[in-house]
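Pasting a structure here, questions to come.
All protein chains but one are shown in place.
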Amino acid sequence: MTNSVVEAPPAQVPDELAPGHSRWHGVRPFLPLVALVVAAIVPYSTANLPGIFEGPLNSPGTLQLLAICLVFGGLAAGYDLLFGRTGMLSFGHALYFAAGVYGTDILVTRAGLPLWQAALLAITGGTILAALLGAVALRTVGIAFAMVTLAFAQVGAILVARDFYGWTGGEEGLPLDVSGLPPALVGVANTVNLYWLALAYLALVVFVVHRVSGSPTGRVLAGLRDDERRIGVLGLDPYRFKLVAFTLAGGLASAGGVVYCLIVGGASPHITSSELTLSLLVMVVLGGPGTRWGPVLGGILYMYLDHRLTAFGTSDAVNNLPAFLSHPLSQPLFVLGTVFILAVYFFPGGLTSLRTRLHPLLTTLHRRP
Amino acid sequence: MSVEPVLAVDDLSVRIAGLHILQGVSFTVAPTGVTVLLGRNGVGKTTTLRAIVGLTPRNGEVRGTIRMGAQSLLARPTHRLVRGGLGYVPEDRCVFAGLTVAENLRLAERRGTTPAYDKVFALFPELDRRGRQRAGSLSGGQQQMLAIGRVLLNDNRLLLVDEPTKGLAPKVVTEVAEVLERVAESVPVLLVEQNLAVVRRLAKDAVVLSAGKVAWTGNAQELLLETALTKSLLGVGSGEVHA
Amino acid sequence: MSDVVLLTLTGLGLAALYFLVASGLSLVFGLADVLNFAHGLFLGVGAYATWWAAGNLPGAGSDGFGFVVAVAFGVLAGALVAVLVELVLIRPLYSRTIEQVLVTVGLSLAGVALLQATWGADPRPFPRPAWTRDVTGVLGANVPNAGLLLIVAAAVVLGGLLAFLRWTRYGLVIRAGVENREMVTALGIDVRKAFTLVFALGGAAAALAGALGGVYFGTVSPGQGGSLLIFAFIVVVIGGMGSVVGSAYAAVAVGLLQQFVNYYGTSGLGDLCVVGLLAAVLLLRPQGLAGKVAHA
Amino acid sequence: GSPQDTASGGGDSAAPVKVGLVYSQSGPLASYGKQYIEGFKAGLDYATKGTGKVGDRKIELTEADDAGDPAKAVSAAKDLIGKGSKIIAGSTSSGVALQVAPIAAQNKVLFISGPAATDAVTGANKYTFRSGRQSYQDVVTAKSFIGDATGKKVVVFAQDGAFGDANEAAVKKVIGGAGATVSSVRAPASATEFTPFASQIKAAKPDLLFVAWAGTTAPAMWQTLDQQGVLSSTTVVTGLDIRASWPTFGAAGGKISFLSHYFDGASDTEAAKAAKAKIPGGTLDLFHPDGFAAAQMVVRAVTEGGDDVDKMIKALEGWQFDGVKGPMTIRAEDHALLQPMYQAKLSGSGTTFTAAAQKSLTGDETAPPVTQMKG
Partner (left out) sequence: MLATRGLTWRIGEVAIVDSVYLDLAPGEFLGVIGPNGAGKTSLFNLITGLRRPTEGRILLDSEDITALPPHRRARLGLGRTFQASSVFGSLTVRENVRLAVQAHRGGSMKLWRRAAADREVAAAADAALDRVGLHHRGTALAGTLAHGEKRKLEIALLLAGEPRVMLLDEPMAGVSAEDVPELVEVIKSLTGDSGRSVLMVEHHMDVILELADRIAVMHHGALLACDTPDTVMANATVQEAYLGESL
C-alpha cells in the first residue's frame, strides 16, 4: 500500500478566505450576533414545540438538552479546526475533552478545590497534554497519525477504567461534588445558567476558530490541508503549525469538558471511548467540514438525536407500528445510524450544503409576485 | 470526404460544477492517420477526450452525441469502451505509482488477445529493464513511456492521446513522435499536443478549440503553413514553432 | 515450563482470533481503501447466521458435519451482507474516505441495533461441537481445543488470501484501483467487480471470525464484534495496512504480548503494552511492519 | 420575569402524583431494565390494590430511557424534576445511580435507586434510597459457603474498575475480617483470553474463589476456569445472573456455588405470588423484586408524605415491609435495604437449566455495616 495519506476533507474554501459577494454582504457579519442574541433569550420563551422537545423551551429538561447540544456544537467546531481546516484526522480528540471533564471533577470532588481553580487547572492541563502528545503524534502523518492519537486516547480510557486510587470511579464514573460550587450552577431551577454557560462556550469556540481561520496562521493551516510539502518549500515549518492547531483544539476541547462536567454533574467513562471521537468526526461531516456553521449544526443535531431518539423509540407512534418496524425503530442507535447513512446520500457536503442546494428553489420562489 | 469517420462528435456540451466548459463541439476523426486537437491552455481539450472515454467527473453533465462507427459511446461505461478498442493515454500519465512497471503493464493486458510485449519493449527498452521498479519512482519521462506502452499492448480501433510529449527530453520526444507515427499507420489517433513540431510531423487533420468551441477544422499541414492563421488561432507564427 | 507452553499456545489462539478479524479488515481497508467501521457488523452477521442455522437450517447442527454446514451458512451470509453493503452503500462513495466513515459508522450502529432488536441484548449460548469445549494436553499444559481450531482456521485463511492475491489478477486490479480507479477503467477493466469481490472476501473472513469467535466465547451477543474490533484495528495498523502477512505477524505479536504481560505483570498492563507497541511501531516505522515506504 | 419557572407540584389533593422512572430501555442493560419496569408495575398494582391510586390521587408514571449513559439519565431526571416529579426511581446501572443521586439531593426530591449494585448508593444522601441489594450483601452471602473462615485462603477474581474494587474490598472486610487471608487476581474488563488469570488463580491454591464478573465475556471466563481445572479444585462462588445467562455456563454451571439476589422460586411470599401473576410470562427473574419494592416504597412515600419530600423520607426510614423476597427493612441510618439473600445451585443441560435454593439468609445476617450519611 502506498496510499497511506488520508485524503483531505472535501475541498471547501474556508468562509473567511472566500471572496464575499452576495446580496447579504452588508448584513452577514451581524447574523452570528443576531443568532447569539436569539439563543440567549430562548430561556425566556415558554413556547411549546410538541414532538421536538418534551416541555416548553424554558423547562429545565429542554434547557439541559439544549445545553448539551451547544457544548457538542462547540466541541465539533473545535475539532473541525483540526480536521476540516487543517486536514488532520485525529481519532483521539475525546481524550482532551475527557481531560477537561475528569480534571475538573477530580479536582473539585477529590481535591476539594474551588471551581474556578479546578477549571483553570483542568484547561491548562488539557492544553499541555495536547501539546505534549501532539508533539509526539505529529511525527507521523495520515492514517498513522490517526492511529497514534487513537492509541493515546485508548491509554486514557484504560487509565480511567483502571480507577487508580479510586480517583475516576472506573466504569461507574464520578459524580461531581457540588457542595463547594457556586449555588447558581446547582439544582434544576438553575439549569438556565448552565445553558448560558454552554452558549458562551459555543460562542467562544466559534469566535476563536473563525478568528484563527481568518488569520495568517489559518491561511497556513488551509495550505497544510492541501499540500504539506509545499508549505515546507515556502519556508514554513509544517510541524510547528500543526502542533499549534492541535494544541489549540485540545485546549478548546478541555474547556468544553469543564462545561460539560458542570452540566451533567459528573464524569463517566463513556466520554473516554473511541466512539466519542468517531462521533465528533460524524458531527463534522454531517454538518460540513471546513465551514463556519456546519460543524456546529452537526454537533447540535447529533447530540439532539442521540438524546431524543430514546424518547422517539418509546413513543406511541413507534409502538403502534407492526413489530418488524417497531422493534428496530425502538432502538435509538438504529435510527441514528440510519440517519447518518441517509445524510450522506441526501446532503453530500453536509448540512451547510443545503443552503446552496436550496438556493435555486428559493430564488424561483422569490421571483413569483 | 467520402470515407466514414471512425469517430464523430456532434454538438458536444460539457458542464462541470456549473461551468459551461464545452459548448457545442462537433468534429470527426478520420479512419487513418493522426487528427490533432489544438488550443490554448484551458480551452477544453482534455475535457473533450475525457468526455469521449466517459470519464467526465460525477458533478459534470454531458450532452450531444459521440459515435464510433454506428455505435453511440455516450452512457456506456468506460471499461466497455476501452475493451471495444478505444485506447486512452491520459494527460498526467496516471501510472500506478505503487505498482511495479511490470505490474502496470500486466494490468493493461486484455483477455482474449496476446499482449504485444515485444512491440512495446522494442519501442521502450527502458520499460523492460525497469520491470521491477515501482512506477512512482520513475522519472517523469519514464512514466510517460509507461503510459503509452500500456495502451500499445493491445490492438485498438482508436487511440486518444493527451499531450504525450509533455516533459520529455528532445530525443524522447522524437522517439515518441516516431512511435505515434508508426502506430498511426494501423490505428487512427486523436492527439492533443502543444509541441507544434510534433504536430507538424504527425498530424493529418486538425481541430482547433477556442473557449469551448471549435474555431477551425481542416488539414493540419495547411494550418501550419499559414502563418496568419496559426497566429490568430494559436497565438504563434508557424516560424516560431520550436524545433 | 507448562505455563510457558500454555501461555504460548493460548496466546497464539488469541492471535489467530485477532488475525481472523483483522484479515477481512485489512483486505477491505488496505485494498479497497475503505475504513470499514462496519466490520463488526459482518462479524455479528456471521455469528448470528451460524447460530440460527444450527438451530433451524435442515442439515445443519451443532456437531460434526452439521456444524460445518452451519458455519458455511454463516460465512455465506456474511459475504452476502458485505456484497450488499458494497453495492448499495459503498459503491457511490469510493475515494470519498470521509463519507465512507460516516456510512460505515452509521451501518455499524444501525446493524448492531438491528441484531439487538431481533435477538435481544443478552448473550445466547452458541452451538458448537462438544470437543471444542475440551482441552488437549500438550507438554503438560491443558490447551483449549477452541484455540487450536482458531489457529488452524487462521493458517488456512492466511494461505488462501495470499494465494488469491498472488496468483489471481484481482490482486493487481485491486491494488491499482485503490490508487486511481478511473485509470483502471481506462485500461478496460471493470474495477467495480473487483471491489465487490474484496468486500465479499472481507465479509466472509469476518463472518468466519464471528462464527469461530462464537465457538471460542461460547456465546453470541450483538456487541461482540465491536469489542474485538479495536484490537483488530491495532493489528492491521501494526502490520502495515493492506498487508495480510503483516497482519499475521502483528496478530502474533499482540496476542503473545498480551498473554505474557497479563500473566507476569499486573492487570491491565497487557492492554497498555499493546497500545504502547502500536505507538512505538508507528513512530519508528509509520508504514507498519510490512508496509512499503510511501513515495513522496 | 424569571427565565425559567419550575413547575411546582402544588398542593391539590386530587392532582396526580408524578413519578419519573429513568432506566435502561435500550443499550446493553435493556433486559435488566425490562425486568425492573415489569416488577415496578406489578408492585404498584399490588401496593395500590389494583387501583393505581393513593387515596384519590392517581400515580402517574413517566418513563425515560437512559440507554446506560449517565449523561442521558441526568438530562432525563432534570426534565422530570422540572415537570414536577417529586419522586425519581430507576437506575439500572451503578454509574447512573451515582450520578442521579446528587441531582435528587440538589433538588430535594426522592430518589429510589434500582438494580444498581454499588455500595456507594447506600448513604449517598438523605434523599436517596435503594430498592435492590448491594455488593456487600452478595459478599456476605458468599462467606456463608465456607463456614469458619479462620486460616482459610480466599482469592477474589474480579474485573478492573469500581465494581471489582468494591467486591475486593468487601471480601477483604467480610471474609478477611473473619480470619481468612484474602488475595486478589484482577483482569481488565475487556479481556477475551483468561488462561493467564486462571493459571494465577490455580497457583494460589485457594480454599475459596470469589468471582465478580459481569459482561458478555463471562461464559468464556467460566469455560477457561473449568478447562484449567480451577472449578474442580476448589469452592467457587459467584453471583447468579438473570435466567437468560444460565445456559451460557454450560457444564461449568454445576460446579459453581451461587449466591443469589433472586430467582424464580427462591421465595414464596404473598408479594411473589402477586408479582408472578402480574408480570408477562409469569416467571420471575433477578430484578423483578427491585422494581416491585420500588413501587411499594413509592406508594408508602406518597401515602404518608403527600407532596412533602421530607415527610416521605421520614415515612421510609426504618420502614419494614414484605417484598417479593420476604421481609425487608429500610435502615434509617443510611437507607441500606436489608433483605433476604440466597444460596443456589444450578442444574440441567442444553438450554434448560433450573436453579434451586440451598439456603436463605435473613436481612439481618447479610446486613452491611452502617455507613455515614454523606449529605
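Note that the chains are named A, B, C and D in the order they appear, and that numbering of residues resets to 1 at the start of each chain.
Convention: a contact is a pair of C-beta atoms (placed from the backbone, for glycine too) under 8 Å apart; a residue touches a chain by one contact, two chains touch by 3 or more.
Only a predicted model underlies this, so the values are computations on that prediction, with no experimental measurement involved.
**Student:** By the contact definition given up top, give the residues of subunit B that touch the hidden chain.
**Tutor:** Touching the missing chain: residues 17, 39-43, 46, 91-92, 126, 137-142, 144-145, 163, 166-175, 177, 194-198, 200-201, 234-236, 240-243.
**Student:** Even though one chain is hidden, which residues of subunit A still touch it in the full complex?
**Tutor:** These residues touch the chain not displayed: 8, 11-13, 16-19, 211-212, 214-220, 222-223, 225-227, 229-238, 240-241, 244, 248.
Here is the rule we use: only the chains that are shown with their structure count from here on.
**Student:** Looking at chain pairs A-C and B-C, which one is connected by more C-beta pairs in contact?
**Tutor:** Contact tally favours A-C.
**Student:** What's the farthest chain from subunit A if centres are computed as the mean of the Cα atoms?
**Tutor:** Relative to subunit A, the chain whose C-alpha centre sits farthest away is B.
**Student:** Give, as an integer number of Å, the spacing between the C-alpha centres of subunit C and subunit B.
**Tutor:** 44
**Student:** Which integer distance in Å separates the CA centroid of subunit C from that of subunit D?
**Tutor:** 37
**Student:** In subunit D, which residues are in touch with two or more of the other chains?
**Tutor:** In subunit D, the residues touching two or more other chains are 160, 188.
**Student:** So which stretches of subunit C touch two or more other chains?
**Tutor:** If we look for residues of subunit C contacting two or more partner chains, we find 116, 175, 178-179, 268, 271, 292, 295.
**Student:** So in the complex, which bits of subunit C are touching subunit D?
**Tutor:** The touching residues are 3, 6-7, 10-11, 13-14, 17, 116, 120-125, 133-135, 142, 144, 216-219, 221, 223-224, 227-228, 255, 258-260, 262-263, 266-268, 270-271.
**Student:** Touching subunit C in the complex: which residues of subunit B?
**Tutor:** Going by the criterion above, the answer is residues 53, 55, 77-79, 82-83, 88, 90, 94, 96-99, 103-104, 106-108, 110, 134, 136-137, 150, 154.
**Student:** What residues of subunit C sit close enough to touch subunit A in their complex?
**Tutor:** Those in contact with subunit A are residues 30, 33, 37, 89, 92-93, 95-99, 101-103, 105-114, 116-118, 175, 178-179, 230, 233-234, 237, 240-243, 268, 271-272, 275-276, 278-279, 282-283, 286-288, 291-292, 294-296.
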